[in-house]
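Take a look at the structure below.
Removed: one protein chain of the complex. Kept in place: all other protein chains.
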Amino acid sequence: MKVDEKYEKFASEHAAKSPLGKDCFFAFTVGGFICVLGQAFSDIYTLLGVNEETVKALVPVSLIFLSVLLTGIGVFDKIAKFAGAGTLVPITGFANAVAAPAIDNKAEGYVMGLGAKIFIIAGPVIMYGILASVIYGGIYYIAGLIPI
Amino acid sequence: MEKILVYLSVFIVGGILCTIAQILIDKTKLTPARVLVSYVVGGVILTAMGIYGPIVDFAKAGATVPLTGFGYSLARGVEKAIDENGAIGILTGGFTATSAGIAAALVFAFVAALIFRSKPK
Partner (left out) sequence: MIQKISVLKAPNHGIPYIGYTQYTRFFSEMNPQVPQRRHESNTFTATEQYGDKMLIEIKNETRIFSFAAVGGKAEKNGPLGYAFDYTDESERFSQKTWESAEGSMQKIALSMALGKRNMTEKDIGVLLAGDLMNQCTASCYGLLSFDIPFVGLFGACSTAAEGLALSAIICDQSGSVCAAVTSSHFCSAERQFRFPLEYGGQRTPTSQRTATASGAFITGRTNEGVRIKSVMFGRSVDSKIKDINNMGAAMAPAAADTMLRFFSESGMKPGDFDLIATGDLGAEGYSITKLIMEQNGYDMGEVYDDCGLRLYDRKRQDMHSGASGCGCSASVACTSILPDMLSGKLGRVLFIGTGALMSPTSLQQGEPIASVAHLVYLEG
């Protein structure tokens, strides 16, 4: 049996709305805090005399380590529940998206379970990120060939 | 005093980038996965257009830690690789620049999978 086309519109208007103000407040503060944490890592490593290039790599690695740890002990999703995009958008969200399926799909084996499913959420980010970078690289390379 | 201003700009820019994503998730039909993909691709495009570089200079980690920063690293990496190695840099640049982050995520996740198991929510 079919329902009137109008129904979908009615249902989405009827649907309880996400509390945008509250969501944005937590996204802003948690997201901002994670970035501050990243900056703090960066400053500490620089103070310790690590060279600039290494610091650039170490900052995301540190944040990824923390996120994976919090994911493992089952705390990350509790924070994310109210932080929303605040934990999703920083590199922490990427790390969680890699760690969560790894932990969850171990039951299906190390190769097709953990190994394959580890990319189920983060895969698209890498895929389209690399695609975009290659397209940009192509343009950048061709632009560089044209003598100014 | 200068340090406080830096941290304030980190906090505000990082917070704004997250808030934009939150509005997209709440107000449009974009799923979180689509928002992440858009952010990375958006980061590459904004860097290519020369817009994101100044934001990174101003907000530092506030601009590099969000996933647009991942796109920024990809774009900067590809530029650097092409400048150093020529055409092959088109293919190697992106992964080279982000290799530490991706490798760390995979390895840490694997170790976490060995140690932890999923819990009921």
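When the chains are written out, they are named A and B in that same order, and each has its own residue count from 1.
Please note the rule applied: a residue touches a chain if its C-beta (ideal position, glycine included) is under 8 Å from a C-beta of that chain, and two chains touch if they have at least 3 such contacts.
Values in this document were obtained by computation on a predicted structure and should not be read as measured data.
Annotation: of B:25, B:44, B:67 or B:81, B:25 touches the absent chain (contact as defined above).
Of the listed residues A:15, A:47, A:111 or A:148, the one in contact with the hidden chain in the full complex is A:15. Among A:38, A:60 or A:101, only A:101 touches the chain left out of the display. Residue A:121 is the one among A:63, A:121 or A:134 that touches the chain not shown.
Residues of chain B in touch with the missing chain: 25, 29, 32, 118-121. Seen across the whole complex, the unshown chain contacts chain A at 1-8, 10-12, 14-19, 23, 71-72, 74, 76-77, 79-84, 87-88, 93, 96-97, 99-101, 103-105, 107, 117, 120-121.
The definition used in the following text is that only the chains that are shown with their structure count from here on.
Listing the residues of chain A that touch chain B in their complex gives 17-18, 20, 23-24, 27-36, 38-39, 41-42, 56-61, 63-65, 68-69, 71-74, 77, 84-86, 88-91, 93-95, 97-99, 102-104, 106, 114, 118, 121-122, 124-126, 128-130, 132-134, 136-141, 144.
Chain B contributes residues 6-7, 10-19, 21-23, 25-27, 32-33, 35-37, 39-41, 44-45, 47-48, 59-62, 64-67, 69-71, 74-75, 77-79, 81-83, 86-87, 89-91, 93-95, 98, 100-102, 104-106, 108-113, 115-119, 121 to its touches with chain A in the complex.
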